[in-house]
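After this line comes chain A, so read on.
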Amino acid sequence: MAKVHIPFMQTGALAVGGRLLDEDERSVQAWQDRPSTLTRGHRACQGCAEALAARWVLDTAMEVTGGKLMVANATGCLEVFSTLYPESAWRVPWIHSLFANAASVATGIAATNHAKGRDDIRVIAQGGDGGTADIGMACLSGMFERNDDVLYVCYDNQAYMNTGVQRSGATPPAARTSTTPAVGLSPGNTFGQGKFVPKIAMAHEIPYVATATVADLRDLEAKVRTAMKHRGARYLHILVTCPLGWGTKTAASIKMARLATQCGLFPVFEAEYGDITGVTPIRSRVPVEDYLRPQRRFAHLFGPRGDEAALERIRGQAERNIRQYHLLEEGVLA
Partner candidate 1 sequence: MLELLEGSKAVARAVALTRPDVVCAYPISPQTHIVEALSVMVRDGHLKDCDYINVESEFAAMSVSIGASAAGGRVYTATASQGLLYMAEAIYNASGLKLPIVMTVANRALGAPINIWNDQSDSLSQRDSGWLQLFAVDNQEAIDLHVIAYKIAEQISLPVMVCMDGFVLTHASDVVELPTQEQVDAFLPPLAPLEKLSLKNPRSMGMMAGPDVFTETKYLAHQAMIQAHTVIARAAADFAAAVGRESWRPVRVWGPDLEDRPARQGEIAVIGMGSVMGTTQAAAARLWEQGVKTRLITLGSYRPFPARTVREAIGTADRVVVLDRALMLGVGGVLSADVRRSMARLGIPMHSVVAGLGGRSITERSLAKTLRQAKVGELGELEFMDLKQDLVTMSDAAVPVRAPARGAARPGAAAAPAGAPGAEGPDDAAASAPGAPAAAADDAMPTKPAQTGGPALTASAGSLGTATADEKATSADGAAPAAGDRAAPTASDRREG
Partner candidate 2 sequence: MFQVVIHGRGGQGVVTASELLARSGFAAGRQVQAIPSFGSERMGAPVVAYTRFADSKILTREPILAPDAVIVQDPTLLRTMNVFDGLVPGGRAVVNTRESPNEIRAACPDAPAESGRLATVPADDIVREYLGRPIPSAALLGAFAALTGQITLEALAQSIQKVFKGKVAQGNINSANVAYQWVLDHLGQEDQGAPGGIEHVDVERPATSELPIPIAGVPEVTNA
């Protein structure tokens, strides 16, 4: 396992994974010799939640597997900002092949390892929402239905940020992107379109599906641990704030992810073999406006020429999530 000495730049329980907690309750991030899979020096934007999530996911997986981990990465921000020849920020066996095929490449890695009797080596595939929900959907679905021993992690920032914030199949309704501009009669992304990949994953009845956000990193870490306990195809969908694409303050990435969950627009849950087994309830509900207003991609919904009808539809969506996933009922499973 590639471990490096991490000079902690901050102190405090939340900043470095709970160093004030008991030893066994601490996050991997609390170790000064943690397996730093994604090291400093990469080229991610300030406030990039994808980089944060990727490091937590892979560091946790490295710890769980004792360093026996291989990673296939789809084309996208994560790949571009982490590797530009001759430099790489990865401290894990890592391969980037194409945009659409991370799931298949991971399947191949797992196949060779299995053929060589090395089932102890685990495989993670990762990509953005475009490489997952859109162009990579066929490979992903194939990996799911074959139940290949791969954990696929989608870092969902809700648009093609790498190429300049174009709309993806995961872009929320009304959001302004460079291909769904805030002009015309129905500005922003079209209502009634888009897909929520966790549900598609659940339809494959794979061993484990979970959603998470960068607002609750301990939850994310726990879900990676659960995922790695299972064999077969697993899917982890993480909402990651993109200050560039969302038009938010770089310091607000964690807060934005939290607001997404607390307004009901992003349900946090886990499922096994197609059935939901756990839901993270909303602790302190906020109106959807609290989440939308700070984001420039939704700016056209507000102000004197705002779009109350669109806001009403978004509220309806939050209501529906809350009902469907029982987000306000403590201890109730769907």
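How these were chosen: all candidates are chains of the complex that A comes from, given by their letters.
Quick notes on this structure:
We take it that a contact is a pair of C-beta atoms (placed from the backbone, for glycine too) under 8 Å apart; a residue touches a chain by one contact, two chains touch by 3 or more; residues count from 1.
In this text, all values refer to a predicted model and were calculated from it rather than measured experimentally.
Every option in 1 or 2 comes from this complex, but the candidate touching chain A is 1. Across the complex, chain A meets candidate 1 through its residues 2, 67-68, 70, 72, 79-80, 83-86, 88, 90-98, 100-101, 104-117, 121, 138-139, 141-142, 145-146, 148.
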